[in-house]
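In this view, the complex is presented without one of its protein chains, the others remaining in place.
And now, chain A:
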Amino acid sequence: MAQYYPGTSQIAQNRRNFSDPEYDLEKLREISDEGVVKVLGHRAPGEEYKSVHPPLDEMDEPDDIIRELVEPIDGAKAGDRVRYIQFVDSMYFAPAQPYLRSRSYLNRFRGVDAGTLSGRQIIEARERDLERISKELLETEYFDPARSGIRGKSVHGHSLRLDENGVMFDMLRRQLLNKETGKIEMVKDQIGKELDEPVVLGEPLDEETLMKKTTIYRVDGEAYKDDKDAVEILHRIHVSRSEGGFCPE
């Protein structure tokens, strides 16, 4: 059995759940395909996928054993462009965080490129696959409308205090709380271009649920130092790396 993450805490268990491709993530909300396309902002809803090369079937490719072994993903078969979606996760108990996203993306999805930074995380894939993946990311536990942001640019805000209504700071104000419905609406696409109609992302999760679902160790939640098992493994890795790198001969 694959061992994804050490630790006995709930957070460690959540991290294992995300990283395990066999684990079915809980679906928390419904977002239409059109909504996802609008949020991404790479093409207008209903528009044809632009391509960068002819479909693979029509291309005369050289004989290669790897090409026979690896089944291309749909977007690659059709010759789609490579597009992206980027997430920002608040330090205030967001369900996911960049390192975990990368780990789990690479375990769960084929044909993707994941890029990790301290406050944001980008995933690149062929356009139609990206849309499928984005829908999954937005509808499942990966995402909370208030504590996670979909931000192609101007990502600043993950380490700031939350807004007074509990939404993460965003200088472009893409995700807004609609006070009448209590739901978060995406009024701009991920790079901040205004949408004709807001895309409803659903209600934010309450604090208690977030504390249960989060994958972030915090002193005011579950502290890392209290997860003895995880700390022990970390120490072991640290010691083996130091000694291995030291090369004492």
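Note that a residue touches a chain if its C-beta (ideal position, glycine included) is under 8 Å from a C-beta of that chain, and two chains touch if they have at least 3 such contacts; residues count from 1.
Going forward, contacts and distances are computed from a predicted model.
Note on the omitted subunit: UniProt lists it as "Methyl-coenzyme M reductase I operon protein D", one of the names in "Methyl-coenzyme M reductase I operon protein D", "Formate dehydrogenase subunit beta", "Aspartyl/glutamyl-tRNA(Asn/Gln) amidotransferase subunit B" or "Transcriptional regulator".
Within the full complex, the residue among A:56, A:70 or A:171 touching the omitted chain is A:171. The chain not shown here is touched by just one of A:29, A:43, A:77 or A:156, and that residue is A:156. Taking the complete complex into account, residues 156-157, 160-166, 169, 171-173, 176, 187-188, 194 of chain A touch the chain not shown.
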